[in-house]
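Every protein chain of the complex appears in place save one, which is left out.
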C-alpha cells in the first residue's frame, strides 16, 4: 500500500466535531487554487509556514484548529481540474504532483457556481466554456440563495463537519448600487424574490452562508456581506463574517506609509499608484465596469489615514506577459518643513496568489475560531487582512495588527 | 521705528521663569541652521507647521511652551554668519532676509566649539579655518567639560532662562570604544582627568549639560549620553536626556516596512540600502572612520524588528551635485508562501535638513516639557525620533509613536 | 543711458537681410514662454548653452544665425504678459526681471490666436477668459488661413525680416480624421471654403505659413503639416517644414533603449509607461479627446524600432502638485537567452519646459538655415527632435542624430 498523508475526509471514524469545512467560491481561480495546494502541502509537511499570519509565534496560543482539521470544497464556473489550474498559477510541477491526490479529492467536492447579476466579464467567462461551463443561473435571488444553501448543507453532511466557513475568492463583480439597499434584513429579504433586487452573486453567497449557519469571508472587492442588512441578518443569526478585499500589495504599503507620514506631520500632496498584472484577475479587472469596484476600495484608505484627501490616482492595467506577478509603482509627493517638496517612490513586485492564498487560509482559520467562540456580525478584529474592512474603522496597519493579536492571541 | 517681531531676548522685563534656551552644538551646520531659520519663521508667522510633530492636533493639550518662549544659542567650530550658512543650506533668500535680525541675534550667542578626540574629518574641518577656526582644545576631558559648563551657565544667566536644553547637531564622530567604558558615573568621572579616556566631544557636551542641570538631546550617531555611566549621572542629577541619531529617512521607512513584513510572516532575505547625499554631513560621512558610526546604527533596527538578521547592507556616498537632497534606494528581497520570492524597492528623495530641523525643534520642546515635569534619565517615550533610541527597546515606528502620544498627550 | 543688450528690433538702421522672425503659436504657453526667456537670457549672456543642440561643438560650423539675429513674436488665446506666464512656468524671478524688457517687447508682438475645430479643452481655455480671451473664430478654414497670413505679413514687414519661421507650441488638439484628407494640395485647398473640412487650427497655421513663404515647425502632437496634401503645398511653394511632437522624455528614452534591446536580440514582451505631470499641457491632455493625439504618437515608435509590436501601454495623468515637473515611469519586460525573463524600469524626472524650450529654439534656428539654403518639403534630417518625424522613417535616436549632423554640420 502506498504511504498515505493528509487528512482522510471520508473516513467514517473521524471525529465529526473536530472538523471544519472551507467552501471556496471560485475554487479553481488563482487564489483559491494556490490556497488548496498550499493547504495540502502544509498538511504533508512539504512547505514551511512563511506567509501565514496564524503561524506567527504570537498566535501560537490562540487555540486555532490544526491544518489537518480542515476539509476543502467549493464551487466554480469553469470545469477542469485543480492540477491544471495550479499549473496555470505557476506552481512548480513537483509540488502539484506531490499534492495531486488531495487536489483530486477537492475537485470531487467542487459544485457548479451561481452567476447572478455578475457583470459582463464574468458572463463572458462563463460563456467561454462549452455550454456555459458550470454556471447555474436562477430567476430570482432567493432561488439562487436556496440552491447555494443546499450545496452547503450537502457539504456539511457528507463531510460530517462541525462547522463550515464560506470564502469568496471569485472574480471581482461590478459595484453594487449600495444606496438603493434597505438597511434591515427584513426589508432586504423581501426584495429577494424580485428581479429588481440589485444584489449580485457575491452577496447571495453571503446570505446563503449565513442562513445555513456558516461563517462567511469575502476576500474580493465585491459587496459580499458589507451592507447593513446582511450584517443585520448575521447578528440575528449568531453568525460571524469578515471582509472585504484582501490587502496584499499596494494598500498594505499605504496603510503603513500614510500613518508614518502623518506621524511626522508631513503633507501628502498627491499619491499616484500604477498597477500592472497579468493573471485572470487582471483580465477581469481590465473590464472598466469591474475595475471600478477595485479602484473604489483603494481610494478610501488614504483619506482616512491622513485625515484629508490628497489627489489620489490608482490605475490597474492588464499586462499578460507578467503572469501571476503584479508590479505596483507608487509615487508619493509630499511637503515638509518650510514647504520643501519631497518624493517617495515604491516598486512592489509581488506574486498575487502567493500573497493572497495564505491570507485566505488564515482568515478561514480565524473566522472558524470566532465561530467556535460564538462571535457574530462583522469581525472588526480581522481588519488587518482587508482593504475595506467591515466592522472596524479604517486604521493604520500596525493598529489593525495589534487589534488582531488582542482579539485572538 | 521699523516693526518688530520675534522674541526680544535681551529685554530685562521678560519673565525669567517662562523662557527656555536651546543650546545648539554645531549651530551653523545644515540641520541647526535650518532649525534656527525655521524657529524664527515660525515665531514670525512666515511658515506653517508642516513637518512639526509637536504641532499635531494630538499633542495640542500637551502643555508645551510656545515657540516664542524659546531662545536660541549654541557653539560652533566654524566662524561666519547664520545668514550665510542658511544660504548654503538652500533656504530661499527671501526667507533668510525676513529672519535676518533673529539670525544675527543668535550669531551673537554662538560660542567656540570644543574639539576633543573628534576624528580626522572634524579635525580637518577645524583646521580648514584660519587659525583652526573657533575650535577650542583642552588637555583633558574634564577641562573640556568645565569649559562647556561655563558656556551654558553664561547663556542661562545672560538670557535669564528658566531652563536650558543642549542639542548636539554637530558632525558625526567616529564610534567610541564602548566596551572600554565603565558602567557607573563615579568610575567614568575618575577617568576624565586622564588622556586615555576614550570619550569624544559629543559625550563631553552631554556630561557638561547634565552637570549644569541642562537637559540633553543627541541628534547625531555619535555616542553622546548613550552609555550606562552617563545615564547614571543623569538619573542621579535629576536631568533627562534623549538620543541617538535623528530618524529622518531610510530608517524611518524601515521601522514601518519591516514590522509590516513581519506581521505577514514574510521572510526578508536581504535588505540593501544605498544612500547618496551632497551636503556637509555627507562629506564628513565619506570619511570611513566617521561613516562606521552611521552604518552601525542602521543595522541594528532591522534585526530587532524582524526577530532575525537578514543580510543587510547600507552604503552612503557623498555626491556633491545633490546638495541638501538625499536619495536613498532600498531593495528588499523577501520570500512568501511556498517560498515565492518577491521584492520591494523604494526611492526616497528627501531634503535632509528640512526633515531633521523640525525634529530638532520638536525634541528640544518635548525634552523641555519633560524637564519641567521633573523627569530624569533616558526618555524612552521619544524613541520615535531616533534611529538608536536610548531608554526604550527598538520597536516599530507605529508603537513608538503611540508611546509618544501616551507620554505627552 | 543705461547699458543696452539684446537685439534692437525696431531700429530702422538694422540690416533687414540679417534677421529672421520666430512666430510662436501659443506664445504664452509654458514651452514658448520658456523659449522666449531663454532666448533673451542667451542674447544677454545670462545663461549658458546647456540643453541647446545647435550649440554642440559638432554644429559650430553649420553657419546658423546668431541668437541676436532673431526676433520673437507670435499669437495666443490668453491675454496677459510673458512676465507672468514666465513666473507660472517656474522661471526664477531674478531671471525674469533681467529679461523683462525683452519680454515686454515680445508681448507687443503677440497677436490674437485662431481657434478652429480645436476641441473641447481648447474651447474651454478660450472661454475661461473674459470675452473669449484673444480667440478669433472664422466661418471657414480659408478665412482663418487668410487672417493668419495677414498676421505673418505684418510681422515680416514691421520687423523688416529676411525670413519668418512659424513654430506651433499651442495646446494639443484632438486627432484629425486623417484618412478623410485628400492626398493633393489642390483637392485639400478646394475643401477650405467648406465647413466640413476636418482640419484644425494647427494645420491652418501650417497652410498660412507656407502660403506666406514662412518655414513651419510643429512641436505638438497635433496634425499640423503632417499630411500629404500640405507637404505637397510646401514642396510646390519651395518652403520647408518639420514636425511632429517634440521628443523630450519617455520617447527619447525609448528611441535609445529599444534599439539597444534589438541589437542584443532581446525580445520585448511588454512596455508600460505611466506619465504624471502638472502643467497646463497636462491639464489639456487630461481631456480624453486631446489625450488620444499624444498616446497615438507614442505607440508607433516602439513598433518601428523593434520590428514587432509588444504590448505597449502609455498613460498620462494630470497631477497638479508636480507643476512643470513630469515624472515618467517605464516598465520594460523582456526575454533573453533560453527564455529567461528580465525587466528594466526607468524613472525620468524631467522639467517639461526646460527640455522643450531649447529644442524649439534649435528647431527654429535649423529650419531657418534650411530655408536659407532653399530646402523645401519635410525636413527628415530633423527627425531626432520629434516623436513622429515627418520626412524620415522612424529610426533609433542615434541614427537620427547622425543624420542631423550629416545634414547640417
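Each chain gets a letter, A, B and C, in the order it is written, and its residues are counted from 1.
The rule is simple: a residue touches a chain if its C-beta (ideal position, glycine included) is under 8 Å from a C-beta of that chain, and two chains touch if they have at least 3 such contacts.
All figures in this text were calculated on a predicted structure; none of them were measured in a lab.
Undergrad: For the full complex, can you list every visible chain touched by the one that's not shown?
TA: B, C
Undergrad: Per the definition of touch given earlier, which of C:28, C:351 or C:387 contacts the omitted chain?
TA: The missing chain is touched by C:351.
Undergrad: Could you please point out the subunit C residues that touch the chain left off the display?
TA: Where subunit C meets the chain not shown: residues 34, 37-38, 41, 47-53, 55-56, 91, 95, 252-253, 256-257, 259-260, 263-267, 335-340, 342-351, 354-355, 357-358, 384, 396-399, 401.
Undergrad: Touching the missing chain, which residues of subunit B?
TA: 269-270, 272, 274, 276, 310-311, 313, 315, 317, 319-322, 327, 329, 331, 333, 345, 347
Keep this in mind: only the chains that are shown with their structure count from here on.
Undergrad: At the place where copies subunit A and subunit C touch, is the share of residue numbers found on both sides over half (same) or under half (different)?
TA: Interface between subunit A and subunit C is built from largely the same residues.
Undergrad: How far is the middle of subunit A from the middle of subunit C, if each middle is the mean of its Cα atoms, in Å?
TA: 50
Undergrad: Report the inter-chain centroid distance for subunit A and subunit B in whole angstrom, where each centroid is the mean of the CA atoms.
TA: Distance between chain centres: 46 Å.
Undergrad: Residues of subunit C that touch two or more other chains: which are they?
TA: Each of 347 in subunit C touches at least two other chains.
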